[in-house]
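A single protein chain has been omitted from the complex, and every remaining protein chain is retained in its original position.
Take a look at chain A:
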Amino acid sequence: MEGIRSRDLLRKIKEFTLSILEDLSEGRSPLISIQRFRIYCANFDSNCGCRSNKPNGHEILTFQKESHVHRIDVLLRVLLIVQQLLQESKHASKRDIYYMHPLVFSDQTVVDRAINDICILLQCSRHNLNVVSVGTGLVMGWLRFFEAGRKFDCINSSNTAHTIPVLVEDVKDIVSVAHYILIVEKESVFQRLANDKFCSKNRCIVITGRGYPDVSTRRFLRLLVDKLCLPVYCLVDCDPYGVDILATYRFGSMQMAYDAKFLRVPRIQWLGAFPSDSENYNLPQQCLLPLTMEDKRRTEAMLQRCYLHQEVPGWRSELELMLQRGTKFEIEALAVHSLSFLSEVYIPCKIQEITSICHI
């Protein structure tokens, strides 16, 4: 949520604290209500409401259950730290916060959950709390922007990778002559395209989240899409993880469900790789790996998600085909023909296919 100022959040923290104190001073057990959000469910009806951005019920934390009290304890400790960060205009990473009370927090996920709870309580995004993470995303291509006074000029060296800035709210003056944005799942594929000087021959912006994208990468991508209104294509491995990463970019993640509407990119299209590509591009049998039990379990679980039925039935068909065939393959397998097959043949063909379909 942009435009939220530290002042507003500090005020909300004080109001929250006062309400707890009021309850305690009147001998009442405090009740902390935290809304719950989700981006998908197992209900295939069109009225499941997962895409409405509305909360899906709430849970109430009380002093009556030990698990709740532990959660409240963690939440209050993190809230105290957040108040200090906001008052002093300092930033800390989630890992920094973990190390402030490692014995109590016991695990990073405990801190992550508390941060999420606070975001929901204060109705803000994580970066509003001055809680940051070291960025993992990379970008290259026909793009220029400024971040906190620094210039990122990808246009001058379009095949050089730059780290996606963490403080996305500080990104300004975006200029681009690209025709589309290409997202690739893995850093290895990103590097392949850089080596092949893909951006010299293709007017585009290439981004990678290096696996599951972090919040900064997703926010940056969303910013580019909102500012530049370019088509977005996504290239992932033909396996359950790849499709899940694609779904994360498109629909958001369950963990950041409360913020999904600011993080998802609805216009993203699945470029490849599809199960059918293994025939269409003559992949030899040895490139096809069998799906493990875990892969199959994951695929079956993903097939239960409502958006695969309601929004992207085409994706669902590909996933079902993958499960039916029982095989998967990585993007790199396309290099079986030649090292630069991906950059010179596969991607341009796929983009041609998609754009010609769109123009029909």
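Throughout what follows, contacts are C-beta pairs under 8 Å (C-beta built on N, C-alpha and C of every residue); 3 or more make two chains touch, one makes a residue touch a chain; residues count from 1.
Rule of thumb we're sticking to: contacts and distances are computed from a predicted model.
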item	value
Per UniProt record, name of the chain withheld from view ["Meiotic topoisomerase VIB-like", "Protein preY, mitochondrial", "Mediator of RNA polymerase II transcription subunit 4" or "Histidine-containing phosphotransfer protein"]	"Meiotic topoisomerase VIB-like"
Of A:Asn159, A:Gln191 or A:Gln255, the one touching the omitted chain in the full complex	A:Gln255
Contact with the hidden chain (one of A:Glu59, A:Asp173 or A:Asp226)	A:Glu59
Selected residue (touches chain absent from view) among A:Glu22, A:Asp45, A:Asp170 or A:Glu300	A:Glu22
Where the missing chain touches chain A, by residue	10, 13-14, 17-18, 20-22, 24-25, 27-31, 33, 36, 38, 56-60, 62-67, 69-70, 72-73, 76-77, 79-80, 83-84, 87, 93-95, 104, 107-109, 112-113, 133-134, 136, 209-217, 241, 244, 248, 253-256, 298
